[in-house]
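All protein chains of the complex are present and in place, except for one that has been dropped.
Just so it is clear, A, B and C label the chains in written order, and each chain counts residues from 1 on its own.
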Amino acid sequence: MKFPGTNCDEDVRHVLVDVFGLEAEIVWYKEFAVKQWDAVILPGGFSYGDWLRAGAIAARTHAVEELAEARYLGIPLLGICNGFQILVEVGLLPGALLYNDSGRFVCRWIRTVVERPRGPWLALARDGQELDMPIAHAEGRYYIDEESYNSLLLNAPVLRYLNGFNPNGSVHDIAGVGTEDGVVFGLMPHPERASEELLAPKMFSPGGRVIFESISYSLKRGW
Amino acid sequence: MPLSPEEINEIRRVLGREPTVEELAMFEAQWSEHCSYKSSRILLRLLPAESRYVVVGPGRDAPAVKLFKDFVVVFKIESHNHPSAVDPYDGAATGIGGIVRDILTLGAKPVALLDMLYMGEPVDPHANWLIRGIVKGISDYGNRIGVPTVAGDTWFDASFNTQPLVNVACVGVAPLNNIVLGSPRPGDLIVIMGNATGKDGLLGSSFASKPLAEDTDKEIGAVQVGDPLTEKLLIDSLQILVSKGLVKYIKDLGGGGLTTAISETCADHGLGAVIELDKMHTRQKLVPLELLVSESQERMLIVVEPSRLREVEEVLTSYDMPYSVIGYFTEDGLIRIFYKGAKVAEVPAKELARPRAVRRASHPPAEALKGLKPVYSLPQEPSYIESLVKLLSSPNIASKRWVYEQYDHEVGVRSVIKPGLGDAAVLRLLDGSLRGFAVKGDANPRYTSIDPFHGAANSVAECFRNLVAVGSKPIAIVDELNAGNPEKPDHFWYFEMMLKGVAWMAEELGLPVVGGKVSFYNEDYRGRQVKPTTTIVGVGRVQDVSKAMTMDLKEEGSAIAVVGVTYPELGGTEYLYRLFGLEEGEIPRPRPSSELRNAMFILKAVGMNMLNAVHDVGVGGLAVALAEMAILGNMGIEVSVDRIYARGVQRIDEILFSETQARYVVEVKSARVEEFKKLARRLGVHISIIGNVLDKPVFTISKGSKYILSADLSLLRDSYNSLERVIEGGV
Amino acid sequence: MSAHLVEVIITNKSGVRDPEGETIHKHLILKKGYSMVMGVRTGKYLLMTVSASSAEEAIRVVKEVCEKLRIYNPIVHDIEVRLHT
Partner (left out) sequence: MSAHLVEVIITNKSGVRDPEGETIHKHLILKKGYSMVMGVRTGKYLLMTVSASSAEEAIRVVKEVCEKLRIYNPIVHDIEVRLHT
């Protein structure tokens, strides 16, 4: 799903189509209709310039409001970076994403670890598997109050920055969170930038692959 | 800059009558230095611009060069020095916006940005504020439009404390058959798309064509706020219009606004135009004069055949892109401007677009002699470790991570070699092949201020070497000449010498200068010029991006070799400045034939897969190059100075810190050393195998049987990573 | 109907950190010796021009806009809506 200012749409399509052989299309938000799709990805970028708050304006569009229906139908939803910010803003995922601790945009490779993988996006990931990916964001500091954390995330799939890799001050080192069934998942790192060996710097490996392999596997098995 | 009395007479002659106020404003905007190149045009003809790869040379908004037989790169450089001095955040941001729109004019897809920043010292509070603002401006704009900022150059010097140089470049790619090379024809429609025109940016070009006013507060009209969201929509909707073949010709509205866009398009194609100003979509009520010269950002002019207008409108509407159809082209070469039915201007396009060139007086100031002064009596050599640590922590050498991590350098999934690890960035085309290109920008303000001719030549050579070091074949460059006041002969001399230096070296290296930009009046309100600076951005061809080279050491036991001869050339070096406070002396000599020979050798060795790492030797000399390779690879080294091939040196610091050109340091796979030597002999290249890579974190240099420098890698790394501390904690 | 200027101020809730404010305070203000400044909080400011029959009505509209369109995020933000004077 593409909004004014989305800029990772072509990257995600490249990875889905050219790297993993799936069928995928970029859909302009005005033309989006839930029922046509087996799975929906909200890619990264700066929808509406990140103005007001990252994801805040896109979250109020008709297209995103329709996603509540996708949720109802059990259609897998993935939000990457700005897509994650949108899912959080519209309330499909818990918490909030605040300005980085450093006050600056930051783009670098980091290492994360998966906990309680489950659902279509993490079907093939192992519990405790380490995933390397780059981040690139200014508003990625995940925030959730303790009570919600305990009630919503202790049993849900989460992605955490490995010790020493938290780039933004997120609470509990959270890099990504899902619904308890894992059908909706959102993360700040960019799996599409970490799906080809060629793009991974020497000390890192392309950790985003498992997400696309998982959705491919899940869809083929008729998710 | 207001028109001179001679220019006003010239206008009367052209029109055969008194000009209207609108006509005067049009001439003033178009004949400004920024738009017309009147002071530089004659000299710019010295630059070699031809090669068999050039598809579109200088003259259009951006040049196009064949990267492969079916693919072109479109790239261009731009400065936003004056706006960035008064409003660093928006000034730098709108610089990015402007350069991207140049690339859009050929219908190419922008895939990379570069920023070459020459700024004040981080410890100076005002300079520090400028530094943060400039980098944040580039970050916020570049990131939002989804074009990765993949490379650049950063330099800090007190002469830029109040007037920084903000040079930005953009690279676009397109299949050869897709670029928009058509010509407008009489009857074709003129459509303006993008932001509504407003009072913002009235006469920005004339602002850039004069010195900074002491009271910059009055320059409010020159303050422009970037709107990256609209820019992104421009990029996206133009890609669609181009892919559907709906536009014949594209031009950006930059300096000089509508006037420049119309007059240049008409003049280039022998056409005239009829424009109805009241059709323009505007942000507020504007008088005709304002509509003609406003430089509101994020606007483009497209030329559409009447029969395709409806399809164009559909695309623009679906992208929420405001537009207006404001007129059409005619055959007669006259630009006629109407406002609510009344004619407000009628001007011949050719004469408006091309004012008479001015020959400026030029002579060297006495200060220029400092570049001829040999460095013959230096104090005793300080300790080598102290020198190395001081150099690595010099903001000019230290890692620029604080800068480039603020930029999204990965969006587009093309960035194979990202900032920090290679001498140039390497991007793939993403067309299903492994083909790609390398790109880098370079300057050395100290060299060009001491010796503008040789300094500028060295900028070309350094850019060339950086492209070679990653394993690419350089194919073309663009240049940005940042100079002082052209009306002052001793400022203009620097400009003239820099330009001649670029022309000479480009010719020698066989690199066409396919485009460029000139920025004058880079002086503070007291009339002191900043260090005159020549920035070069070059593009190289990469056949297989998976074989591109980085500079980090990789394998224990492999050999370290220096390629090229070292001369005692300490004049103008970072060493001389950081250790002794001197900025003088003969700067390192440009050595074009060695550059060519050594580059050929490196490219062969890379092609034969002999090397693990390549790094060119630049600012800081050999010792710094070695340290960077060790720090980035997190591996130690053990080398000896005895074996370094050098001529005429008397002191060890001349070996370690000389910035002699045409040199590289390489890591040779241990099993390939003999082949490597043989290749060097065959190509007549001087190489010296000087030591080995270790797997423990120590950095040692010996002479004879003695260590002359031995350090823990962590100490060197700490110095190399000091820039963030200096900028964030410096105030 | 007349035009009213209504201010909206969005700040982080007291439990939610404000690194920007901390940085301005610590790295800029205190470093320059202004120790009488004891703390800095940052926020976002919006000024809306509203056509309404009265000031109260204008404020009511803005409050509604803020709630319904999530101009602020109640999970992390406090909001203040008031007439500009």
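Following the convention adopted for this analysis, a contact is a pair of C-beta atoms (placed from the backbone, for glycine too) under 8 Å apart; a residue touches a chain by one contact, two chains touch by 3 or more.
Treat the numbers as computed from the prediction; the structure is a model and nothing was measured.
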item	value
Contact residue for the chain not shown (choose from A:Phe32, A:Tyr48 or A:Phe185)	A:Tyr48
Chain B residues touching the omitted chain (full complex)	86-87, 89-90, 125-126, 129, 133, 198-200, 216-217, 219-221, 223-227, 229-230, 283
Chain C residues that touch the omitted chain in the full complex	3, 9-11, 21, 24, 28-29, 32, 34, 36-52, 61-62, 65, 68-69, 71
Where the missing chain touches chain A, by residue	4, 48-49, 51-52, 56-57, 60-61
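Just so we're on the same page, only the chains that are shown with their structure count from here on.
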item	value
Inter-centroid spacing, chain C versus chain B (mean Cα positions, whole Å)	41
Approximate Å spacing (C-alpha centroids) for the pair chain A, chain C	30
In chain B, residues with contacts to at least two other chains	none
Chain C, residues touching no fewer than two other chains	none
